[in-house]
Each structure stands twice: as structure tokens, then as C-alpha cells.
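Sharing a structure below in C-alpha cells format, with a few things to ask.
Of the protein chains in this complex, one is absent; all others appear in place.
On to chain A.
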């Protein structure tokens, strides 16, 4: 469960998000939508504690993000996988090595790393490109590798910041299918996007942001309907 209680984040006195309150239960697929500068990325950065709230509280399960000790931050980031629009793959490492990277960090042995990485490569249909470098991949393939790297530690939550932003429609659709598959397996997926075509084509909950304020949450709407 992720929850925001009246969260404001300011940069140089200017609010990126203001008074945002929301809750995201486990295993939900949520779109955070809105135009550029609406505060979508700020929401994701607060969840992985790349930023601290200026006011209000952010919780990931029982962890109060603002009061998280330095020792627990790496644990939070293993619990929450992240995917970026620009992939953030390590250019000097192969596909295999990029996916293996988080497993090295948690100290797994070579044999265990190998079996995990091979399994994930099969899942994303890139087993044949294990020895390729990121610059040898298409945008869609690179994003699949980034998702595989984010998922290799089997995090409970996956944050995707404009994951289809740099992709052609076909690749974008493949990425959406992959994210949906991960959600079916029980992962909470929070995807920030300004692409209304993608978000509106899927039935999942949508949190609309505008100039840092939460203007619409389809869960609330659904909830109200249910109450009626």
C-alpha cells in the first residue's frame, strides 16, 4: 500500500505538487496522467525517496519515507523497481550484465544470477540478444531490458516514468502488455504518462494531475458510483 497524505513538494518555493492525498492498494495498476510539468515524475520520485516531501507524509507500506533511515533506503529501492523514459541502461554493459546488475548488488552468486537472468530474458523474448550492448537494441527492446532489470529482484511495486515516451506505437503496445502481465502476477504498477491514448485505451485507475494538483481520480469516481 502506498499512501500520500496532503503532500506538497516545492522546488525553489514553486510547488511541483500541492496538497496531494491518495492511496494505492497492493497489486493495483494505476496511471498517473497529466501534461508535462503536472507533477507526475515528482510523485514517483517521492515514492522511491529520490525527493523528500516539503509538507505532508508519504508511506510505502509501513515506511514513512521522510523518516526512513539511510540504511533502509536501498531496501526501499529493492522493493520498488523503476523504469524510465530514457531507459537508463549502462552503455558499457551487455543486456545480460544490465539485467544481472541488481542481483550483483544484493550479493547473489554467479550460478543463481545466471539462472534468474536467463529466465527473465526468455520472458521478454530477448534471449538471443543477451550479449548485445544497449546501443545495438531498438527502443522497444531497450525498454524491455530496463523493465527486466527493474523486475529481476521481484519488487512488490513497479514505477514506470513515461516508459512508452520514446517508442513507436507497436513497441509501446508490447511494453504495455508486459506491464499488464507483471501486474497480473501481483506487482503494483504505477505508470506516469502524458499519452492519453494509451491510458484511455486501458480500463485501469487514472490519477489526473494538473499544475501539481490532483484534479481527478477515477477510483474515487468508481467508489462514488459503488456508494450510490
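To be clear about the criterion, a contact is a pair of C-beta atoms (placed from the backbone, for glycine too) under 8 Å apart; a residue touches a chain by one contact, two chains touch by 3 or more; residues count from 1.
Going forward, contacts and distances are computed from a predicted model.
Its UniProt record calls the unshown chain "Cell division protein FtsX", which is the correct pick from "Cell division protein FtsX", "Sigma-70 family RNA polymerase sigma factor", "Succinate dehydrogenase iron-sulfur subunit" or "ABC transporter permease subunit".
Only one of A:35, A:74, A:169 or A:186 touches the absent chain when the whole complex is considered: A:74. Of the candidate positions A:88, A:132, A:204 or A:219, contact with the hidden chain is made by A:88. Across A:130, A:153, A:180 or A:210, the residue that sits in touch with the chain not pictured is A:153. The set of chain A residues touching the chain not shown comprises 48, 50, 70-71, 74-78, 81-82, 88, 90, 101-102, 104-107, 149-150, 153.
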